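The structure is given below, and queries will be raised subsequently.
Removed: one protein chain of the complex. Kept in place: all other protein chains.
Naming follows writing order (A and B), and every chain is counted from residue 1.
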Amino acid sequence: MINFWGYSISETRSINYDTNDKSMTEYIARVVPSSKLCIGCGGCTAGCTAGNLTNFNIRKIQMLMKRGENKEAKEQLQKCMLCGKCMLVCPRGVETRKMILEMLNYIKTKLKS
Amino acid sequence: MQQYEYTNKIYYDHFVLPFTIGLVVLLGYLCVKYYKWIKSFPKEERKKIRKGLFSFKTIRSGWEIFRESLLHHNIFKTNPMLGYMHMTFAFGWFLLIVVGKIESMVYHTSAFNPPYFAIFFRYFHPAKETFPHSEFFAFLMDLILTFLLIGILLAVTKRFCSRIFGMKKTTKQRAYDLLILTVLWLIFPVRFLAESFTSGLNGGGSFLTHNAGNFFSGFLPLESLSYPAWWLYSSLLGLFFLLLPFSRYMHIPTEMVYIFLKNWGVKQGKEYNGFSEIQVNSCSRCGICINTCQLNTSCNINDTQPVYFFRRLRNHEEYAQQAEDCLMCGRCENSCPVGINLNAIRQSKRPDILRVTKDTYAYVPQPEVKPAKVAYFAGCMSHLTPGIIKSMLQIFEKTKADYTFIDEKAGVCCGRPLALSGNWKAAQVVMDKNLQMIDASQADILVTSCPICYKTFKEDYLLNIKVMHHTEYIDMLIREGKLKVNALDLKTVFHNPCELGRGCGVVEAPESVLKQVSQKIPTVYDGKKSLCCGGSLANTVIDATQKTKISSDTVKAYAAYQPDIIVTACPLCKKTLGKTSLEIPVKDIAELVAEA
Partner (left out) sequence: MAKVIIIGGGPAGCEAAHQLANQGIDVELVEKNNETGGNLNNWYQLFPDRKSAKDLNDILKQNLNHPKIQLHLGMEPRKIEKNKEGKFLVPLSDGSLLEGDSLLISTGFKIFDARRKEEYGYGIYENVITSVELENMFYNHSIQMVNGNTPKRIGIIHCVGSRDEKVCNYHCSKLCCITGVKQAIELRELLPDTEIFCFYMDMRMFGPGYEEMYREAQEKYNIKFVRGRLSEAAENLNKQLQIKVEDTLVGKPLRMTLDMMILLVGMESSEGSRQMADTLGLNLAPNGFIKSQDPHYRNNNTNVEGVFVAGCGSAPMNLTDTLADARSAAMSIMEYIKRI
């Protein structure tokens, strides 16, 4: 909640695709083309070593990123241990590990604010 | 009286200047460069140099330099033709210098003569005059020169027709490399011409230069050609020395320095430092790594092998992709004749991007493990190959081992995947979590089914308990008589996982176990020569299709031996090979042992 002289603007509950920053998803789609193959089956998340211990959902993070919602990625991605198990499970052959590394890379070097 | 006259004569001509200047500049440059590199070593590594300098290790290094830098024994082993080529150059040149020096000393009787004197001996030495064994020396020098000229012929052939050397690819060149290559190729033919011309004019020389001199004198104006030929020879030498530090030939002096440092115990750490630079500059670009690389043979990727990666590093070109485009299978490192730490250097060039704070992996709970003598850590991947876990548990039960399965429910990654991606700091955090768990188990032995975990437990964790891969553990049980196995009526081939065989040197234990439980077919891929399954986590550049291609090529290579089963000792290899091996089942050694 941001307070503007007595008026409060609550965070939107919907994805505002028109105004969201799509630069990250465009970058990822370019450098990890296989990331576009995801059908959201959740296999990655089900077996995830980190997700087994904490609230870390790689399927959701990358789905949100694809809609320009990068907040989750920024906050959550550091929890990944890069063990690569997700890559071994993915029925679509998404290079999940590379996708995560590139997302981290993008957040560190290019994503402003 | 005559001799006295000659010994006091000052042997000098202006044409020696290019050679002399080139040599002095080169030596000066090398001293500065090596000093800078060695200065950048971490303190403890520099200490090793001081300790090793006056030890037996130095003598051993001398022997290794003779064997590798001159004779190129390792290249010989891989490829005799290529070895011969390298040897003629290195050893031939070396002999030319040494024998030439001895010759000049015998003639001159004084050890004190300028360095160029021996090199241009035939110019300064009047042929009429004989000295002890002068004919023998002339013969020897001609012989060595012949040897070198054949080497050049081979090198030229290799460049234009590399298949003769059993090599599919020859390393690609840039303009600068081509220039110095031409200079090098010209040096000895020009020496040959200069000596022949002089011999044709004044006599001297032996079977090669003498006869060639007579031959040339028939149709060439040798009076006007001989002196310029010496100028050209000296200039080529000088030019070669000046170009050398910025070319692949920097490996000639650097390899020797590297051999000393290596023998003194200097290690390639996680960081890229002067020692890495020395190694990068020790690469002779022989190209053996290109042929062993499965990215080349299966996927036709030809810009990432160490020879190319190192060239980028030397030339300060963009290398980010090449740093990542590697399976880290270690096949190149295993076959590198110089013994450079190819994997560690590449890994040091991967960016450490994960920022580490107190919150990093703070979610990992305090470990709850049952204490026991043997701690079993299956590893993340093994949870996708329950056949391996089940077999190991059966073996523990069968041998009544006091064991605890520490990552059964809530395991943490071993940290090696993080390290492989360059993120050492984050890896350290994960390692600390695992250390707590291993400590809590109070075990004497840590057994793991995953060679990736095994390598890092062994090398990075600095544990004071015994770390064993399950193949070693099973081998121990069999040797101690705790586990009885029967040979199954199965023909098997063994795929030694990269991290286990080449990575950790575990070769005998799995082979011994496999021979006892099956009829193991010997293959050319046994031991450290095994192939990579293609499933490596280390490569983040190639895609799933390319990995599958490597896997299917590997399966085909093993299938050629017509085994009943392809046996491996790694969950990742098992899954990767199993993906494409539709006809022949892929199993882990532990599974065979549990059945036997």
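Just so we're on the same page, contacts are C-beta pairs under 8 Å (C-beta built on N, C-alpha and C of every residue); 3 or more make two chains touch, one makes a residue touch a chain.
Note that the structure is predicted; figures quoted are calculated from it, not measured.
Contact with the undisplayed chain is limited, among B:K77, B:R355, B:K390 or B:K556, to B:K390. Across A:T25, A:N57 or A:T96, the residue that sits in touch with the chain not pictured is A:N57.
Subunit B meets the missing chain through residues 383-387, 390, 544, 548, 574-575, 578-580. Mapped onto subunit A, contacts with the missing chain fall at residues 39-48, 51-52, 57, 59-60, 88-93.
Quick note on the criterion: only the chains that are shown with their structure count from here on.
Inter-chain spacing, taken between the CA centroids of subunit A and subunit B, is 40 Å.
Here subunit A touches subunit B in the complex through residues 33-34, 47, 49-50, 52-54, 78-79, 81-85, 87-89, 93, 95, 97-98, 101, 104-105, 108, going by the rule given at the top. Against subunit A, in their complex, subunit B makes its touches with residues 351, 353-355, 359-361, 363-365, 380-381, 383-384, 410-413, 415, 417-418, 421, 423, 426, 430, 535, 537, 540-541, 543-545, 572, 575.
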